[in-house]
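Handing you a structure now.
Removed from the display is one protein chain of the complex; every other protein chain stays in position.
In order of appearance the chains are A, B and C, and numbering begins at 1 in each one.
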Amino acid sequence: MPTLLPIDALLIAACAWLAVGLAGLAAPANTRFIARTLFPLGALVGLLVGIVGLCFLGESPETAVLVIGLPDLPFHLRLDNLTAVFAMLLGFASAGISVYAAGYFRQGGGAAPGLLCLEYHVFLASMLMVLLADDAYAFMVAWESMALSSFFLVTTDHKHGEIRRAGYLYLLLAHLGAISILLSFGVMTSGSGDYSFAGMRAQELSPFWASVAYLLALVGFGAKAGLVPVHVWLPEAHPAAPSPVSAMMSGVMLKTAIYGLLRVGFDLVGEPLWWWGVVALGVGLVTALFGVLYSTVQSDMKRLLAYSSIENIGLIAVGIGLTLTFHAYGMEALAALAMTAVLYHCLAHAGFKSLLFLCTGSVLHATKERSLGKLGGLIHRMPWVAWLALAGVIASAGLPPLSGFVSEWLLLQSFLFSPGLPHPWLNMIVPVAAAVVALVAALAGFAMVKFFGIIFLGQMREESLKDAHDAGPWEKAGLVWLASLTVLLGVLPATVIGRIDAVTHQLLGTGLAERVREHGWWMLAPISPERASYEPLVFLATIVASVLLGRWVVRRFYHGRMRRSPAWDCGYFFQGPRAQDTAEGFSQPIRRIFEPMFRMQRHFPTARDAKPYYSVKVEDHFWHWLYVPIARAAKATSALIATLQGGRIAIYLLYSFLTLILLLLVARP
Amino acid sequence: MNAAIPLTAQLINLFAAVILLLAFAMLAQRRVLPLINLFALQGLTLAASTIVAAVSTGQHHLYWSAGLTLLLKAALLPWILHRLVRRLHVKWEVESLINVPTTMLVGIGLVIIAFNVALPISQLSDTITRGTLGIALAVVMLAFLMMITRTKAIPQVVGFLAMENGLFLAATSATYGMPMVVELGIALDVLVGAIILGVFFFQIRDQFDSLDIRHMERLKDN
Amino acid sequence: MDFFILMLTFPLVSGALLTVFGERAWAPNLNIIASLGTFLCAAGLTAEIVASGPRMVFGEEFFIDSLNVFLVTLTAFVGLTTSIFSGPYMKNEQEHGRLTKPRLRLYKSMYQLFMFTMLVALTTNNLGILWVAMEAATLTTVLLVSLYRTPASLEAAWKYFILCGVGIAQALFGTILLYFAAERVLGETGNALLWTHLVDVKGQLEPTIMSLSFIFLLVGYGTKVGLAPLHNWLPDAHAEGPTPISAVLSGLLLNVALYAILRCKVLADGAIGPGFAGNLMMGFGLFTLVVAAFFLSRQKDVKRMFAYSSIEHMGLITFAFGMGGAVANFAGLLHMTMHSLTKSAIFFAVGHATQKTGTQVMENIRGLMKINPLIGWGLMLGTLAILGMPPFGVFASEFMILTHAMKHHAWATPVLLLALGVAFAAIFGKVQPMVFGETEAKPLPHAPAITPVFLHLSLVLMLGLYIPPYLTRWFHEAARMLG
Partner (left out) sequence: MNFSGLLAQLFAIALALAAAPLLTGWVNQCRAWLQSRSAPPLLQPYYMLHKLFNKDVVLAHGASDLFRFAPFIVFGCMVLACAIIPSLSTDLPFAPSADTIALVGVFGLARIFISLAAMDIGTSFGSLGSRREMLVGFLAEPALLMVIFTTALISQSTSVATIVETLAHREFIIYPSLAFAGIAFTFVSLAENARVPVDNPATHLELTMIHEAMVLEYSGRHLALIEWAASLKLYAYSCLGLALFFPWGIAAGDSFLGLLAAVPLLAFKLAVGGFLLAVIETVNAKMRIFRAPEFLGTAFLLAVLGLLVRLLLETRV
C-alpha cells in the first residue's frame, strides 16, 4: 500500500486551494458562505502546508513527475529543504492571513467575493507550485500564474485610475522579470536543451556564462522582490491591493523571489564567483537605504509599509551577497551564518510585515482612511489592533526581544567575522557596508515610530475617528496568530535555527545547529558564547522582572494615587489635534538631512498668501533616471517604424517590389 | 546564324519582343483609352505566340489556352474596361507620380535585372524559346512599375492585368503551358477579379466621386 | 459517403443556396448548420487519417496527410464558431442600420465560399490549384472587407485587392518556375505540379531555379501571410471589415497562406539543401516580429491593434518554421493552432465590445467589466493569453520556440524577447483600461454569443497545461513531414 509522501501532501494542498477557489465561483455573491466557510478552509490547508514543511525539514529530497505539461517536458516537482522552509513560511503566514481575510472581505467591496476567493486561492496554489517546481516550464507557469492572480487581486478595486496604473506597472515589470528569468534558465541549460533543473545542475558552465545566468536571475527575481532599480511597481501595487492581499504579497510573494535567488545562486548555477556576492551586497545596500529613507517620508500608511518591505528585501539581499562571497571563498561556516540570517529574516519579515499590513487593513475598515494625516489616537478605539501592531512595530524596527532583531543580529555578526576574507578591497568595503546596515536599522526605528505614533497615538486628527471600532473576532484571530509567530521567532531563535539548519546543510554542506545546540535551547551562540551570545528569554525576563519589581516597590513604599487633568498647554491656550505633528512634519528632519536622495516639490506659504498652505511631494528619482528615458526611446522607435505604414498604396507596392528585387539580387543558395 | 533556329522559335521570340515593346509603350502612354488598346494588343500578341508554340510543339491544350487568351485578354477585358471608362466618365488624362522619361530609364534598368536573373535558367532550358522567360519576367516587372507609378485606379488595374500577361507568357512560351486545369482556374480568377474590380470602380466613384486613388490614403499609422 | 467530398460539398452547396435564399429568416441557421456539417466531416476525416494514414482523392488531385488534416480541422472548427458568433452579431449590425439585407446575403454566401476555397487550398495536391484557391480566397473576401461601403472600408478593400493580387501574381510566377524545374525531371506528364510527385524527386530539382522560384513564392504568399514589409494591407483589411471576417482572416487565412509556403519550403529544402529557405524565413520572421511589436503602441483602433498582433505572431511562427527541425516545427504548428483559437476568440470579444460601445476607438471603450463581465473577462483573458501569459497555451508554444532558438540561434533570442516585451507593454497598456474602470453604456437588442469565446479560451488553457498524446503524435508526424 503506497504511503502518502510529503510531496504528495503538498500537491494535494495545492489542489485543495484550487478547489476552494473554484468553490467560490459556485456562489459568487454569497459573502457569508465564502468568508465564513471557504477562507477558513483555505487557512486550514495553509496550516497543513506549514506543518508539512516544518516536519519535512532535514529529510532527503523527494521528486515527482506529473502527466501535465509539455509533451517532452512534463511537470517535474521536487521537495527539498529549501523548498520546505519556504513552504513552511507560506503555510503559516497564509494561515493567519486567510483567517483574517475571513473577517475582512464583506459585502460590496469591489469585485464579487467569489471571484476574489478564486483569485486569492489560485495565488496561494501558484506560490506553492513555484516552490515545488523542478523544471523551467513548470516554474515559469507557476511563476506567471502567481503574477497574474496577484495582478487581478491588486486591481480588485479597478474603478480608480491609479489602481489600474499600479496594476499595469506591476504586471509589466513582473513579465519583464519573467522574461529575464527564462533567459537565465536558457543560459543555464547551455544548449543541452534539457530544461529540467536536474539537467541544469548537471551542466558545467564557463565563468562568463555562469555570471550571465546569475545576473539575469538577479534582475528577474529582483524585479519581483523589489530590488532597486526594478522596485517601482512595489510601492504602487501594495497600497492598491486589499490589505490581506498586500500582506500576502509583501509577506510571502516577495520571499518566492528570494527563494528563486537562492535556488539559482546556490543550487542550479554551480560554483559562484566572489564578485557576484559583492554585486548582490551593493544592490542590497542601495535598496535597503533607499527603501527605509522613502518609507520614513511617506504619508500613506500602506506606502510606508511597502517601502519598508523594500528595505527588508534589501537587507536580505545583503545577506545573500555575504553568503555568496563567503561561499565562493570556501568559508562555509561564515556562509552558513549569513545564510541563516537570510532565512531567518525571511521568516521574521513574513510574520511582522503581514501583521502590520493586516493592522492597516483593520484601520482602513474602521476609518476609511489611508492617509496618516487624517488618523491618530486610535489606540483608544481599537486597543487590540494597536497593541498587536506594537509587536509588529518593535520587530520591524529590529529591536530585541522580537523576531526582527534576531536576524539583524545574525547579519551583523556575519559582518563582524568577515575580516579574514582573502581580498583586501572586500575587507575595506565590509565595515562600510556594516555601517550602512546599522544606519538602516536605526532609520527603520524612526519609520516605525512614525507609523505607530501617528496612527494610534496622540489626539484624533478627524472627528470621524470617534466612531472607529475594533477588529472583529476573525480579524483578531489572524492578527494574534501572526503576532505570536513574531514573538516565538523572537524568543526561541536557537530552536528555530535548529530546524532551518537543514537548508544551510543542503546548500553549503555545513550549518550552525551543532554549535548552537551545545549551549541549550535558550541561548543563541552561533560561534561560541565567548565570542557572541544572545539569550532573548533571560533578556525578556530581566526587563519584565524589573518592571514588575519596580512597580511593586513603588506601590509598596509609596502609593498608586493618580488623577486626570487636561494636558499642559505650555501657556498656549489652544492645543487642538491640529497642533500635533503631521506625517510630513514628523519626517521633516529626514527630508532635510537626506535632501539629495529625494526628488521633492515643495510649496511654502508666503506672508501675503490669502490661503496659506504648505505642501511637499516626494518622488522617486529612478523614474526620471531610468524609466522615463526608456519610454521615450520606445516611443521614438515606434514613431520611426510607423513611417512604413504611410497609407499610400504606390509606396506599399514599392516595398514589395524592392523586396522582390533585393532578394533576386542578393539571395543565393 | 539564324538558320539554326527554327522559324517558330524565331516567331515566338519576335512576339515576346513585341510584348516587351508593348509593355514599354503602356508605361509611356499618357491616356486611358490608348492604354487599354495597348493592353488588348498585348493580349493579341500573347495569343499569337501561344498558337505558334502550340503549332511547334503540337500540345493541344495550348490551343485552348490560346483561345482563352484571345477571348479574355484581347476581347472581354478590354471591352469591360472600355465600358467602365465610358460609364464612369473617367478623365482621359493619366497622371503619373514620376515623369515618363524617368520611368523609362527605371524600366530599362529593370529589364537588365530581369534578364540577368533569368539568365541561369534560360541556360538550363532545353526549350527552343529559352530567352522568353527573361522577357516574361521583364514584362511582369514593367507592369509592376506601372502599377506603382500610376495614380488612377484604371491604369493600375491595367497594369495588374498586364502583369498577368507576363505570367501567361512565361507559362506558355517558356514551359509550354501549365496543366489545363490550372490554366482554366487562372483564367477564371482573372475574369472574376476583373468583374469584382468593375463593381469596385462604381463603389469607389460613389464614395470619392473620382477614381483617383490618392484619395485613399486615410488608413495610416504615421 | 466520403467525408472529404461531403466536407467540400457543404460549404459549396450552402454557399450557392445562400446566394439565392440569403435573405430568408432561416439563412443564419443554414449558415451555422453548414459550418457544423463541415466541421463534423472534418472531424470524421481526421479520425480516418489518424486511423489509416494519408490518402488521395479524385485520382491524385487531392491529398490529405497529417499536416493538412489538422489545419482542416482547425479551419472547420473556427469556421463553425465564427458562424455561431456572427449570427447575433450581424443581426445587431443590421438593426443598427449598418448593413442591409442584400449585403447580409452577400456576407453569408461569400463566407461559405471563402471556407470552401480555404479547404480546397489546404487539401489540394496540385500546387497550381493551390494558387488558384488562394487567389479565390482573396477574391471572396475582398467584397466582405468592403461590406460596409464606407470610404475607409473601400480603401482597405482596394489595398487588400491590389496588394494581394500583385503578391499572388508573384506566387504564380514562382509556381511557373517550379513547374519549369519539375518538368525537366518529371517530363511532359500532367503531374509535374503534384506535390506528392515533387516530393519524391525533390532531390533532383534544379537548385538555381528552385531558389528563384522559392523567392517568388515566399514574396507572393508572404504578402498574404503578412510578412513585413509586405504586410501593409493586413491592418486595414482587418480593421475595416466586419468582425467575423477579421476573425477568420487572421485566424485562418494567414495560416493557409503560411501552409502554402511550408509546402514549397519542403521542396526547396529538398532541392537546394537546408538553410536557404530556412534563413529567408527566419529573416522575414524576425523582421516582421520586431516591426509589428513597435507598431502596436501607436494604435488607436482596437481591431487594427490586434491585426498587428496577428502580424507579430505570424512573424514568430515563420521564424519557428524557418529554424526547422522537429521541435521547432512542432512548436510552429502548436503556435499556429493557439494563435488561431486565441485571436479569433479575441476578435469575438472585441466585436461584442465595439457593438456595445458603438466605437472601435480604444479611448472611448471603457469599463467592459461593468457593461458585461463575460465580455470583459473574455477580452482580458484572451489578451493575456495572446501575450504569452501562462498557463495559456500560447506560452507553451512560445516557450518551445524560445528554448529551441536559445539552443540553435542564440543571437536571435534577445531580439525575440525584446519584441515580445514591447508587444506586452503596448497591448496590455491599451486593453486594461478598456476592460476595467467606469462606463455608461446601453444594452443590446440581441444577447451576445459569448460561448465561442470561452470555448476557444478553455481549449487554449487546456492545451497550455496538457497536450493529449494523440495530438502530440499527430503534431510530431506533421513536424517530421516538414523536415
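Quick notes on this one:
As a working rule, a contact is a pair of C-beta atoms (placed from the backbone, for glycine too) under 8 Å apart; a residue touches a chain by one contact, two chains touch by 3 or more.
What you are looking at is a predicted structure, and each value in this text was computed from that prediction instead of being measured.
The shown chains contacted by the absent chain are A, with contact judged over the whole complex. Interface note: of A:15, A:29, A:198 or A:543, the residue touching the hidden chain in the full complex is A:543. Among A:6, A:61 or A:445, only A:445 touches the chain left out of the display. Taking the complete complex into account, A:428 is the one of A:29, A:66, A:428 or A:600 that touches the chain left out. Only one residue from A:333, A:457 or A:616 touches the chain missing from this view: A:457. Within the complete assembly, residues 376-377, 379-380, 390, 394, 397-400, 405, 409, 412-413, 416, 419-420, 427-428, 431-432, 434-435, 438-439, 441-443, 445-446, 448-449, 452-454, 457-459, 523, 525, 529-535, 538-539, 542-547, 550-551, 554, 557-559, 561-570, 575, 577, 579-581, 585-586, 588-590, 592-593 of chain A touch the chain that is not shown.
As a working rule, only the chains that are shown with their structure count from here on.
Taking the mean of all protein Cα atoms as the centre, the chain whose own Cα mean lies nearest is C. With every chain reduced to the mean of its CA atoms, the largest distance from chain C is reached by A. Taking each chain's centre as the mean of its C-alpha atoms, chain A lies 70 Å from chain B. Multi-chain contact residues of chain A (touching two or more other chains) are listed as 639, 642, 644-645, 649, 653, 664. Within chain C, residues 158-159, 162, 166, 170, 208, 212, 235, 295, 298 each touch two or more of the remaining chains.
Across the complex, chain B meets chain A through its residues 97, 113, 117, 141, 144-145, 147-149, 151, 213-214, 216-222. Interface residues of chain A facing chain C in the complex, by the touch rule stated above, are 67-72, 136-137, 140-145, 148, 155, 158-159, 161, 164, 167-168, 171-172, 175-176, 179, 182-183, 186-187, 189, 191, 193, 195, 634-635, 637-639, 641-642, 644-645, 649, 652-653, 655-656, 659-660, 663-664, 667-669. Note for the complex: chain C touches chain A at residues 158-159, 162-163, 166-167, 170, 207-208, 211-212, 215-216, 218-219, 223, 228-230, 232-233, 235, 272-273, 275-276, 280, 291, 294-298, 327, 369, 384, 387, 389-391, 395-396, 399-400, 402-404, 406-407, 410, 413-414, 417, 420-422, 424-425, 428-429, 432-433, 436-438, 464-467, 469, 472.
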